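Shown here: the complex without one of its protein chains, the others still in place.
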Amino acid sequence: MNLKLLTKSIWVFHAACSPCNNCDIEILDLLTPRHDVERFGIVLVGSVRHADALLVTGVPNYKTKDRILQLYKQASQPCLVIAVGSCACGRIMFRESYNSPCDLDKIIPVDIYVPGCPPKPEAMIAGIVKLIKKVNENRK
Amino acid sequence: MKIENKLEKIKERFSKVIVSLEEKTKNRIYIEISPDCIFEIANFFKELNFRFAIASGVDTPSGIEILYHFSDDKSGKIITLRTLIKDKKDPKIQSITPIIKGAEWIEREIWELLGVNFVGHPNLKHLLLKDDWPEGKYPLRKEKNE
Partner (left out) sequence: MSRKIIPIGPYHPLQEEPEFFRLYVEGEKVVDIDIVLGYMHRGIEELSEHKHFDQVTFTVERICGICSNSHPFAFVNAVENLANIEVPERALYIRTIVAELERLHSHLLWLGLAGHFIGYNTVWMWAWKYREPILDCFEMISGNRNHYAMMKIGGVRRDILDEHILFLKKSLKEVEKGISIFEKAVRNDPVIGARLKNVGILTKEEAINYCVVGPTARASGIDIDVRRDDPYGAYDRVSWNVIVLEDGDIFAKTLVRILEMYESVKIIMQCLDKMPKGEIFKEIREIPAGEGIGRVEAPRGECFHYIRSDGTNRPTRHKIRAPSYMNVASNKIAAVGGTISDAAITLAAVDPCYCCTERTVVLDKNTNNKIISAEELIKLSYEKTKKLKRALYGDFIS
């Protein structure tokens, strides 16, 4: 499958590991009139099989780490992974938690990290744009 | 009924089992009782229309302390029942879930995080931790660091 074709319109699936929900609300905020990412062709889909990219939020914990790996495998390849929020990037204050085994990028490969607690919607859009540029450059 | 009358009734009925009763700070009353009376007193609190807020389990050197927090919404006071389970190897206490449905989840949580057995609980199994969490490993117990 030609990765470059993806950059015309990215279909994203939102998967939450163990978030505080803030990043997830800001992701949904992207669909609302102020930011309206649908005009860029970024569409939130209901099934991981239709997704070109996974937006992952939250800290992986013992119950969710297997599920997030399962989801990644279910997505049609190539599937890009965007770690949204500082928790998905590096667990920050939850590093010492007894219920969190490891960072997200030890479970699935991450292509773009969007730090912030939560990252502003503008930061998320910037992250997706960087991803599109990265994918286009790799093809050259 | 006013809170002062309710407290009088509690003191009257359970005078033999109450170790201490004090209003430590404004609107916060702490009653220390022995663990075997918890069911009877919780039932009486239910009759007095106290709302069960939550229970806190604390691991202390002298045993596992469970605090049952009840709220008297008319007066705004929180009445906390403090019990100490001295046996840390096999701590157990009677479950209040049969009379207060709202206590079901917190008793399950204290069971899995502190290892206290709630006798008579209808559904004592993991609430938060994964089902194959290693037995005997209680995250909120202090000895785990030793």
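Per-chain residue numbering starts at 1, and chain names A and B are given in the order in which the chains are listed.
Just so it is clear, a residue touches a chain if its C-beta (ideal position, glycine included) is under 8 Å from a C-beta of that chain, and two chains touch if they have at least 3 such contacts.
Just so you know, these numbers come straight off a predicted model, no measurement behind them.
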item	value
For chain A, the residues touching the chain missing from this view	13-29, 32-34, 44-48, 59, 61, 63-64, 67, 71, 93-94, 96-100, 117-118, 120
Missing-chain contacts mapped onto chain B	24-25, 27-28, 51-54, 56-59, 67, 69, 71, 73-78, 80, 100-106, 126-130, 139-140
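In this text, only the chains that are shown with their structure count from here on.
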item	value
Length of the line joining the C-alpha centres of chain A and chain B, rounded to whole Å	42
Residues on chain A engaged by chain B in the complex (per definition of touch)	62-63, 98-99
Contacting residues of chain B [partner chain A, same complex]	128-130, 133, 139
